[in-house]
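Note that this complex is displayed minus one protein chain, with the remaining chains in position.
Presenting subunit A:
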């Protein structure tokens, strides 16, 4: 990644600064600084609720002699994390040309188990078999992270009981149902010493003694004894802890979250900039959805359809030299 050495002179002009303190298979911890609280919070909200993943959405039960009700099992199946790599190439079922679902907008998984032994048998996520007709061979595979390689427990069978069902996994976002959330949890904190008084700590005698210090307490200066309250202070450093549910690597949750938020903003720019063809209107009910609306937005890196913002520096709203200067929307001054 090349950057402009001139822009390095003034850290304020650089925009948000990121520091990654931990990066693993399950979680990424990073600090976002030089950004507004609103910016950090929007990123958090988008990572929680609006990144498309894949989850079981339809279950056709052929045979169920377990003690559990069909809908109970269906609910459990929905919550199983499935591999979402390549989900950007999967269509939303509502946008697809097919009648109900097809391999372009869904992944079929089958579960067929019977307890033939004498002991109670566990049916786990690994027993879900994805069909080979899918857009790539990882999309929709159940996530297995435990050492035994079983995956999450779906149900248990007593001797003689059996279960046979077909699942249709579809693409969706967590705003519709939490099963599509890519993140198991997102830790978000700022101001570890509570200098801004955004929280009012409950205490018996002394909040300092009774509340354990934050993991990030050492990263920021503790308040001085008798220091007056700073009325102008704003939150500036935000500590994220993004934990994946398994469906995508935690690093990807962050980059995808940024992309989704950019896409939303780009849609607004597009809508407001050219009155003529308001063809992009965001996701829409299937009556309107042109099949491949999605594909166009998912491009390499952080280029949006509104131009290439690979340049290192950005300028304030008054500057007019945003990376969008060259776009057809750049010079739109003429609404009435």
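The criterion applied here is as follows: contacts are C-beta pairs under 8 Å (C-beta built on N, C-alpha and C of every residue); 3 or more make two chains touch, one makes a residue touch a chain; residues count from 1.
In the analysis below, contacts and distances are computed from a predicted model.
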| item | value |
| --- | --- |
| Name under which UniProt lists the unshown chain, selected from "AP-3 complex subunit delta", "DNA-directed RNA polymerase", "DNA/RNA helicase protein" or "tRNA (adenine(58)-N(1))-methyltransferase non-catalytic subunit TRM6" | "DNA-directed RNA polymerase" |
| Sites on subunit A contacted by the missing partner chain, in the whole complex | 1, 14-26, 28, 30, 32, 35-39, 41-43, 45-46, 49-50, 94, 99-100, 173, 175-176, 251, 254-255, 258-259, 261-262, 264-269, 271-273, 278, 280-288, 302, 304, 306, 309, 312, 314, 316-318, 320, 322-324, 329, 332-333, 335 |
